[in-house]
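Before we start, here is the structure in question, set down as structure tokens.
Omission of a single protein chain aside, the complex is shown with its protein chains in their original locations.
First chain written, first letter: the chains are A and B, and each begins at residue 1.
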Amino acid sequence: MSANAKPFYNLLQIALILFATFVMLVPIFWIFLAAFKNHIDVFQLKLLFKPTIDNFFTVFEQPYNLGDKLINSSIVAFVTVLLAIPIATMAAYSFSRFRLVGETAMLVTILATQFVPAVVIILPFFVMFRDIGLLDTRIGLILVNLAIVMPFAIWMIKGFIDGIPIDTEEAAMVDGSSRVQVIRNIVLPMAAPGLLTAGIFCFIIAWNEFLFALILTNRDAVTLPIGLALFKAEEGDLWNLLSAAGIIIMLPMFVLALLIRKYFVQGMTMGAVR
Amino acid sequence: MKDRTLKYLLVLPAVLVVFLTTIWPLIESLRLSFTVGRLNKPGSLEQYIGWENYTWAFFYEPAFWNSVGVTAIYTILTVALTTLFALGLALLLVPGGRFRSGVQTLLILPFAMSPALIGVSFRFMFNPEFGLFDAMFGVVIPPLAEVSWLADPVLAFAVCVMADVWGWIPFLTLVLIGGLASVPRDTIEAAQIDGASGWRVFKDITLPQLAPVLAVVVILKSIFSLKTFDQIFMLTNGGPGTATQTLSHYIYFNGMKYGQIGYAASVAWLMVIPMIFLTYLYARYVFRKD
Partner (left out) sequence: MASVTLKNLTKRWGDFIGVDNQSLEIADREFLVLLGPSGCGKTTTMRMIAGLEEPTEGEIWIDEKMVNQALPKDRDVAMVFQNYGLYPHMSVFNNIAYPLKVRGIAKDEIQPRVERAAAQVELAEFLERKPKELSGGQRQRVALARAIVRTPKVFLMDEPLSNLDAKLRVSMRAELKHLSRELKITTVYVTHDQIEAMTLADRVAVMRDGVIQQLGTPDDIYNNPQNLFVAGFIGSPAMNLVNGFIREGAFFTANGKQLVKVDAPNLEGVTLGVRADDIKVGESGKGGVEATVYAFENTGENTLVTVQLGDQRVIVRGDRHLRKEQDDLVSITLDPEHLHLFDPASGNKLGENFGVSVA
């Protein structure tokens, strides 16, 4: 390649990037369009059509009741995060600042739980929930979601706390603070952005969680992703309604993902990639 | 309270949660795998039959081997394709600048779609009558225009692979961009001055230094591919027939639809074995000291 070929290569690169971007965004764009189509237009490949926002209202009515599912998803995700973050933070602080017996073993176990296929642990959960009456409850879902988000939460928060210089804590302890006071007054405020980020990350995971909700819920505690499966009619899937529901599920996730995009890679790879 | 006690108290709740929500179910699952385990037969969850479930799967159940095969091919294809495309896209995006950073940000969007949602979308896009991708493929490769994607075993499988690759490219691309950016610019410039052409620089200098990140990417994606459920469920539900029935789906089907929890648990534990191996490999990268 000579220097004279440079403009050609630049153009080629840009063309490839544009093509890739197109491929990556077209499905989203298409769903977006479909959500505004009425139930006739959606079965056709139209780019130009008369848009309607009816779908967004229909999904909240009977028999779809997306509103209930929206509430379920919100509560489950929110409470999961509310429980997970404090528990994870305590553990993360300890792992970060102290040497514990069996520390590596514990950390490896926590790491490994991320890789356990959900299907393996869902079966006992189903049996247990059936026996103690936790099936089809939000509490049950919260419990299993805790299982999923905990490793991520611990790892992300530990990463943040590792990044906070230990000097301030040591100075405070020399000045007379107890360890607990140090955690409360110094570490927590400094780690707050990290906690928030981890919280958002876990919220996204819980919000999108599928398998557990599929198996463990039936009617009352059904969450949004499962709600998608309900849009079947005799003629086929009601794609316009499905798309509208899809948008409702996706939109909050877009916003949240954009907020924490800097930490996504770190979070998902658990620090294997710096 | 002394640090000595406090530090264990701090980790206690987390350890408890992990134990109760993951360790215990794992053990219980193992136990169930040795029982008859029919959901609709009370008492069968305590009826022990030794290794029967496992031997049944191994020697007598073609459906099991079908899902093993499906999962294996699925994993190999998705890992290879996603890594290849992500590497290409990362190389295109790594130079930086406003245009490329903008594209990088846009890549977050498909990332925020859950696999279930991706499954639904692709089912929509490949509908033989009004699917967008069906139409596009039909234009580019005319023989494909008359095809009903999800009704054909091979094509349905292809769609599943496509959906998976599509969904994971953004994440892998972002990881690889980070990896490429961490290759010291000096080494690349030194190679250019030493006389290496663009391709040689990539092969001799960039790729070897990218190797650790690539390894992480491949291992992680393999784990995700092996586990895949949500997308398959919403896209093809394992069909047509069992053409796209991955192991997770097979377990779900047998456990929940047929109520054979014991048997499902045994297959689930068979699935854990490659997972342990992959997790071990991954852990080495997480815990490495450099």
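We take it that contacts are C-beta pairs under 8 Å (C-beta built on N, C-alpha and C of every residue); 3 or more make two chains touch, one makes a residue touch a chain.
Remember, it's a predicted structure, so these values are computed and weren't measured experimentally.
Within the set B:S44, B:S148, B:Q192 or B:T242, the residue that contacts the chain not displayed is B:Q192. Of B:V94, B:I205 or B:L247, it is B:I205 that touches the chain left out of the display. By the touch rule set out above, subunit B reaches the unshown chain at residues 184, 186-187, 189-197, 200, 204-205, 208-209, 211.
The definition used in the following text is that only the chains that are shown with their structure count from here on.
The geometric centre of subunit A is 16 Å away from that of subunit B, both derived from CA atoms. If you check the complex, the residues on subunit B that touch subunit A are 1, 3, 6-8, 10-11, 13-15, 17-18, 21-26, 28-29, 32, 39, 45, 88-89, 92-93, 99-100, 103, 105-118, 120-125, 129-130, 132, 135, 166, 169-171, 174-175, 178-179, 182, 197-198, 213, 216, 220, 223, 226-227, 229-230, 233-234, 247-248, 251-252, 255-256, 261, 264-265, 268-269, 271-272, 275-276, 278-279, 282-283, 285-287.
Across the interface of their complex, subunit B is touched by residues 1, 13-14, 16-17, 20-21, 23-28, 30-31, 34, 42-45, 87-88, 90-91, 93-95, 97-98, 100, 104, 106-113, 115-128, 143-144, 146-147, 150-151, 154, 178-180, 204, 207-208, 210-211, 214-215, 225, 228-229, 237, 239, 242-243, 246, 249-250, 253-254, 256-258, 261, 264-265, 268-274 of subunit A.
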